[in-house]
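What follows is one structure encoded as structure tokens, with my remarks underneath.
Only one protein chain is missing from this complex, and each of the others stays in its spot.
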Amino acid sequence: MYRHVRELQFTAKPEKPDALFAMKFQEILGGQFGEMTVMMQYLWQGWSCRVPGKYKDMIMDIGTEEIGHVEMLTVMLARLLEGAPGETTEKAAATNPVLAAVLGGQNPQHAIVSGGNAMPTNSQGVPWNTGYIVASGNLLTDFRSNAAAEGQSRLQTSRIANMTDDRGVKDMLAFNLARDTYHQQQWLLAIQMLQEEGYTDIVENSNGDWENKAAAHVFYTSTPGSRAGDGLWATSNSLSTGSRSGSSRWSR
Amino acid sequence: MYRHVRELQFTAKPEKPDALFAMKFQEILGGQFGEMTVMMQYLWQGWSCRVPGKYKDMIMDIGTEEIGHVEMLTVMLARLLEGAPGETTEKAAATNPVLAAVLGGQNPQHAIVSGGNAMPTNSQGVPWNTGYIVASGNLLTDFRSNAAAEGQSRLQTSRIANMTDDRGVKDMLAFNLARDTYHQQQWLLAIQMLQEEGYTDIVENSNGDWENKAAAHVFYTSTPGSRAGDGLWATSNSLSTGSRSGSSRWSR
Amino acid sequence: MYRHVRELQFTAKPEKPDALFAMKFQEILGGQFGEMTVMMQYLWQGWSCRVPGKYKDMIMDIGTEEIGHVEMLTVMLARLLEGAPGETTEKAAATNPVLAAVLGGQNPQHAIVSGGNAMPTNSQGVPWNTGYIVASGNLLTDFRSNAAAEGQSRLQTSRIANMTDDRGVKDMLAFNLARDTYHQQQWLLAIQMLQEEGYTDIVENSNGDWENKAAAHVFYTSTPGSRAGDGLWATSNSLSTGSRSGSSRWSR
Amino acid sequence: MYRHVRELQFTAKPEKPDALFAMKFQEILGGQFGEMTVMMQYLWQGWSCRVPGKYKDMIMDIGTEEIGHVEMLTVMLARLLEGAPGETTEKAAATNPVLAAVLGGQNPQHAIVSGGNAMPTNSQGVPWNTGYIVASGNLLTDFRSNAAAEGQSRLQTSRIANMTDDRGVKDMLAFNLARDTYHQQQWLLAIQMLQEEGYTDIVENSNGDWENKAAAHVFYTSTPGSRAGDGLWATSNSLSTGSRSGSSRWSR
Amino acid sequence: MYRHVRELQFTAKPEKPDALFAMKFQEILGGQFGEMTVMMQYLWQGWSCRVPGKYKDMIMDIGTEEIGHVEMLTVMLARLLEGAPGETTEKAAATNPVLAAVLGGQNPQHAIVSGGNAMPTNSQGVPWNTGYIVASGNLLTDFRSNAAAEGQSRLQTSRIANMTDDRGVKDMLAFNLARDTYHQQQWLLAIQMLQEEGYTDIVENSNGDWENKAAAHVFYTSTPGSRAGDGLWATSNSLSTGSRSGSSRWSR
Partner (left out) sequence: MYRHVRELQFTAKPEKPDALFAMKFQEILGGQFGEMTVMMQYLWQGWSCRVPGKYKDMIMDIGTEEIGHVEMLTVMLARLLEGAPGETTEKAAATNPVLAAVLGGQNPQHAIVSGGNAMPTNSQGVPWNTGYIVASGNLLTDFRSNAAAEGQSRLQTSRIANMTDDRGVKDMLAFNLARDTYHQQQWLLAIQMLQEEGYTDIVENSNGDWENKAAAHVFYTSTPGSRAGDGLWATSNSLSTGSRSGSSRWSR
């Protein structure tokens, strides 16, 4: 069960409305790696985790925090859209290039569908869908997916921060970026811990003995002149011991 | 911000696993009118509601409750899938019609993708998407959508209850059905209250005076012999007063 | 079977082409609550209605009218796009902010894909899909969904009307708004009539006696300081009698 | 504008309900090349056709006929689902393999969502969407797409007919197949007529003179030992004269 | 198996970056009839073709060529986006209408998601999906779909060429247009060859004798005053002989 607290996790107000930036901002709310994705991905993994204890609790704690991130971003979007020129006409834009840009570039659904509020879509208006998330029932595998998702999210948050000079917006993005950073660390540390505890993906490796050993150490190149053979992946031993040890081979 | 509490809102255990029923059960979790839809729809409306007070608080309270419903249903699904015959082979089914039905009818993603847990999809495996939800920024209009959604949800919950004899499952469905019933009442009462307080959709009715009055009272029939003229919609006054009063006309 | 008549239900021509407005206008044609949605929703409900008589005829009549609405809107869009600057180059825009806005803001598919005609998509270019519609086989429940859909449609039509000064476009929107108003009334009157005739959702209520009575009268709050307890939903008797009567209770 | 007539274009009743076949039958209603696709594709092309006369009238006539095909198929599906074992339990199936197959194989949404009626989805439950249709504003190009769509539809109708022995169902499929056959002929004859009238795609060929002539007559092979060079496409002159004449060349 | 060669099939560089044109250019890469569609459609048909020889080899050769077309277009897009004003601020646009247009009109995902590279989406940002492609296992029917797809692709390529003056871009589009032209010819010639070899769709015509002959020669009109009766489709014999011969009839 969940409880709601009125305070936002982090409060920031934009200096002024900016409908054009609001359109772009949707990406980190309702995009492939937006807050809705990590919220639903972690909640789903937490609900599906059958072993009580620190891992399940940790997933649940972060998933619950992410609900609040979606909340924070919807509030920010509503503020960015306050007084957005929904009724802008060509007359208004005739002598004002910036207004013309807004006129051309804002997300029309912000005015028509949501009444000046956030939309549950990405920066191109595509509805969010659960094809973005994963919960496999295997902690190790899912934690890799989580660390990857936080990485993409950090990248997008950083890029979007370069698109505005608004101090309030940047403060919130700096907070979000920090949480992404921390959460990514967290998933990487949890992978380390799972491996130290011997979890790895043993259970799933019931088929480990059966996999095609010969094919597990070959790099195939298909491009004449490929320099891929210079990489660790073609020259080093494998990272893991056990069924996957041994040197790589190079094949054409 | 949100808090998590370990207890489920309602606890029920299935008498035994049932992978075939689990496949169907997905509809009220991840379908067009499943719990994910009302959860996201109410949360989104609550976050978008700019006027503090009883309406905003009520939407937030119900939205928060619905997160817990999604949680409850994912737990129930995991239990229904425990020991599900993921590795069932034809041999096992050769003399057992019921097992053959399960073999043919279970959702393969329950075994392959989620490892015996709920999927964020409907009973046909279609991913949930935000094209199912609405948050328009207008309370009156959204409450009608909410009452309609609860109606469809009640219908589906009732129908799905007819598909199982499992006492534990039925107990949970009886609880869910009751919450749908109550929530539908709630949205209808909230509409009544909004109207009594004069909210209606005044703000949005800025265009009320400008609509085509002549076209607002005509029933057009296009079918020879149509008996639609017998309905209140063609014979009575309009429900509302003001700009929409007047009798209906019948036109071909 | 259907017949086609060449005349449009309502004829209006835009004063001049407007590719930027055309992009927005797509929302009420191919969006979640656009004319395609009500057309397909009512046709589907009508085809699925097994009881002949005034209800089936009424649904069929409105559904058939809505085909003509989609037709009207596609014609209007083609006119808005006539002479649209598909070949606009930067040179043309270099000294003209409004042209620059159009250059940036128009829907490129209007020029590339449909050759200056309407697209079967919403204002953000998302294809229309049947995840937007509902036909449950239960008249009472579906009529609630229909009344809700007309409400959202009215809202969007009213908002979009604020985005243009074109007299021809506004005339058509005033007509559409009136039809939405009338149809919403119609569905509400049909609900009233169904209830007077004792239909309600009796058939589906075969599980009414079995629902969890205790859970059907409780408002759960999850937010410290919530003022939701001030609403009718927490203080009044239920709207309906029978299995759902009784007072609400307030719970934390 | 459209009119509705109560009679179906072709009437046929199934000998008995068959929920399993109903699931498959959905493909030719709501699939990529189902009746919804040709209905919406032709209506959209007709509405978008700016030149009045025989072509526009023909498209509109067929499009209107196709609305009736969707109607026919939804009625057939409702009949196939009458008395479908929505409440089938394992007990019933325990000694009956056929019932077990139905239990496993039927579309659960037929029971849960549509109350024993057709769904606007394909045989796998995927919602129909407008990404399936095309209306480019160019008659010649669209007629090729229409002839192709009828071809795929004939194929699927023929295949699905092999999946049932029900006389009533087969009668309707024989009718549908014939209409597909006729419509495909029609689109091919219309292409011939357009070409005889000199329409081809001249307008769109404004860029015909500018295309890369050298690249318009070369067959590139990428597979050692390819026998593709034996085909007319590599050995004959081009079909059309004018800018595209000349022999093909073979290149590696 | 596949091999990669570093050279592009055709090399062209844009004269200068153009983020606004890049947004539109996405349509012929990731749209309904973009290069991803023909690539996946032909590869899928080739992999599914069970009869070795010239047809299978030809499909495979073209499918393999199309992988290279997707490659070419992604490279062109990266060049069009080099130095794209991802960090453009309002200040920069305040006195520059063209920059304002770019600011409003560019695809934000090019900056936020792909880091200045192509996106696997259409010009409106909708993800590409396999609902666009077809591979039926029947060569004749699929070749009609292929000829139709090339036709739509030519049209879009031609239209998009009118939207830029950039010499490098136009050179590539002239190459692409020529390949579309050639490939369309090729599919049409292959249809002719299949028919000459007696393939037609014999296998699939196992139901040819059983179709409803009476319904296979009637044109139904539903529009008063329709001039569709003037067309070859209503007046000529059928194109094919055999089960589909005979004159058309005109019916209301």
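A, B, C, D and E label the chains in the order they appear, each numbered from 1.
Throughout what follows, a residue touches a chain if its C-beta (ideal position, glycine included) is under 8 Å from a C-beta of that chain, and two chains touch if they have at least 3 such contacts.
Note that the structure is a prediction, hence the values are computed from the model and not measured.
Novice: Any idea which of B:V126, B:I160 or B:A216 touches the chain not displayed?
Specialist: The single option touching the absent chain is B:V126.
Novice: Taking the full complex into account, find the residue in D:Q9, D:Q156 or D:N207 that is in contact with the omitted chain.
Specialist: Only one of D:Q9, D:Q156 or D:N207 touches the chain omitted from view, namely D:Q156.
Novice: Mind pulling the chain E residues that touch the left-out chain?
Specialist: So the residues of chain E touching the unseen chain are 1-5, 7-9, 30, 40, 43-44, 47-48, 50, 60-61, 64-65, 67-68, 70-71, 74-75, 78, 113-118, 120-121, 127-131, 133, 135-138.
Novice: Even though one chain is hidden, which residues of chain B still touch it in the full complex?
Specialist: Against the left-out chain, chain B lists 1-6, 86-91, 93-97, 99-101, 103-105, 107-109, 111-113, 115, 121, 124-127.
Novice: Can you name the residues of chain A that touch the chain not displayed here?
Specialist: 9-10, 32-33, 53-55, 57-58, 60-61, 64-65, 126, 129, 131-132, 134, 136, 138, 140-141, 144-145, 147-148, 151-152, 154-155, 158-159, 161-162, 170-171, 174-175, 177-179, 181-182, 185-186, 188-190, 192-193, 201, 204-207, 210-223, 226-233, 236, 238-240, 244, 248
Throughout what follows, only the chains that are shown with their structure count from here on.
Novice: Report the inter-centroid distance (CA atoms only) between chain A and chain B in whole Å.
Specialist: 28
Novice: Using mean CA coordinates as chain centres, what's the chain B-chain C distance in Å?
Specialist: So the centre of chain B lies 17 Å away from the centre of chain C.
Novice: What positions in chain D touch 2 or more of the other chains?
Specialist: Touching at least two other chains: 1-5, 9, 60-61, 64-65, 113, 115, 121, 126-127, 129, 131, 136, 138.
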